[in-house]
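Here is chain A:
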Amino acid sequence: MLSVRDLTVSLGPETAPVDIVAGVSFELGKGEILGLVGESGCGKSMTSLAVMGLLPQPGPRIRAGRVLLEGCDVTQLQPWQRVVAGHGRMAMIFQEPMTSLNPVRRIGDQIAEAVRVHDRLSGPPAIDRARELLEQVRMPDPAMQLSAYPHQLSGGQRQRVMIAIALACRPQVLIADEPTTALDVTIQVQVLGLLRELCNRLDMAMLFITHDMGVIAQLADRVSVMYAGRIVETAGVEALFGRPRHHYTRGLMDCMPSRNSGARRLPTIAGQPPAPGTVGAGCVFASRCAAVRETCRTAAPPRAEVSQGHDVLCAFPLDGGEPR
Partner candidate 1 sequence: MWSYALKRAGTTAVTLLAASIIIFAFIHIVPGDPIYVLLGDTATPDQIDALRHQLGLDQPIILQYLTWIGHVLEGNLGRSIFFQAPVLSVIADGAETSALLATMTMIWVTLIGVPIGMIAAVRHGTWLDQGLSGAAMLMASIPTFWVGLYLILIFAAWLGWFPSSGYPSIFEGGLVNLRYLVLPSLALAAPNAALILRLTRASMLDVSREDYVRTARAKGIRPWQVVVRHILRNALLAVVSAFGFTFAALLSEAVVTETVFALPGIGRLVVQSILRRDYPVIQGVILVIVVVYLLINLIVDLSYRLLDPRVELQ
Partner candidate 2 sequence: MRCDLSVLMRGAVGIATALFLNAQASAATLLREATIGEPPPLDVMLTTADVASVIGRHIFETLYALDSTYTPRPMLAESDREEDGGKTIVIKLREGVPFHNGKEMTAKDVAASLTRWGNFGARGKLLMAAATSVEATGKYEVTLKLSAPNGAWKNLIADVNGGLAIYPEEIAANAGNRPIEQKDYIGTGPYKFVEWRPNRYVEVEKFDGYKPVKEKGDGFAGARVAIFDKIRFIPVPDVGTRVSGVQAGDYDYAEMISGDLYESLSKDQSVQVQRTNAPIFGLFFMNSKQGILKDNYKLRRAIQTALDKSQALRVAFGAKDLWNAEGSIFPKGTPWYSAEGVSGYSPRDPKKAKELAKEADYTGTPIRLLVSTNYQAHYDEASVFTRQLADAGINVQMMVVDWATLLKMRGQPEQWDIFVTHHSFSPDPLLLTFLNASYPGWWDSPEISSLRAELIKSTDPTARKSTWDKIQSLIYDQVPVMKVGDAYTYDIASPKLKGLNPNGPVFWNVSTK
C-alpha cells in the first residue's frame, strides 16, 4: 500500500545538509496500523510531513529516498499534484485540533471542500456527503454542526471534524500525527477507538505517530521506534512490548512511570539525544547506551532482522530470550 524507502529529509544548504530524517524505510499494508514512536525532535513528524508531501516551504526538503503509494512514486508531489496524478488517496490529521481548522469558515464548508476535490461533487450533494462523514465520525447532531464554526466545538469534536475531513479524501492511507496528545485521557480513548474502528471498517491503513508508548500499545499492529532521525527498531506490537531488542526501546519502556508504579526510583536513560548534524560515524544511541562498546562509537550499526518481522538497528541487540 504505502512503501517508504530510505527517506532522508535535510535542512540547511545543499553543500552541508543536516539530516533530520536519515534513511527511514517502512512498509504499510492494507488495513494495517503502523505506530511510529519516538521522543520530541526524533524526526517522526518530519517523516510524516515528508510522506504526505507537506514539508513547509521554505525549510526542510527530501534529499533522498522514495515514497511509493501503491507502487507509484509520489515523493516530490504535493497533495494536489497527487490528486491530479490520481494518487490522492492519502490523508492526514494533526496534533492541534484547535488550530488545524480554519476559524472563520464553517465546518460543513471545510469538509465539503475536500469532498469536492476527491468526489467531484459540488453544491448540496457535497454538503450531504459532509453530513454523512460527520455521522461516520460519531459527531452528535451532524446536520446542525455543518453550520457551526470550529470555536463552537470542544477539542474532541474538533478532532472528529479533522477525521471527517481526512475521510472525505477517501484515503487508503491515513497519517495521524499525535492526534490525541492535546486531548484529555477520557476523550483520547474515544478518538483512538474511533480511529481503529474506521481503519477496520474502511480497510484503511494508518501511520500513527506518537510519543506515548501506552497509546501505541493500545492501537498499533506494528511499531517502529525512531531515534535521532532513524528507525532503530520495528516489530509487531506484541513482540516489541514483549521483547524489545534495542537498548533504546527497552530504556524507553522501563522509564514509564505506569510500568513501575510504586517503585522507589525509575530507571532512566542517561544524557540526551544528539542534536541534528552532530551525529558521527557510529551508532546514534552510543552516547547514551548502557551497553555501549567500542565499535559502536566508530562504526554504523547494521540493520538486523532478529526474528520474523522484527528489525533492529543495533550491533549488539538485547537477547530475545527473556520476555519482560
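These made the cut because all candidates are chains of the complex that A comes from, given by their letters.
The working rule: contacts are C-beta pairs under 8 Å (C-beta built on N, C-alpha and C of every residue); 3 or more make two chains touch, one makes a residue touch a chain; residues count from 1.
This structure is a prediction, so every number in the text was calculated from the model and none was measured.
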{"item": "Candidate from 1 or 2 that touches chain A, complex-wide", "value": "1"}
{"item": "Touch list for chain A against partner candidate 1, complex", "value": "52, 54, 56, 58, 78-80, 82-83, 88, 91-92, 94, 96, 99-105, 110, 113-114, 116-118, 149, 151-152, 162, 165-166, 168-169"}
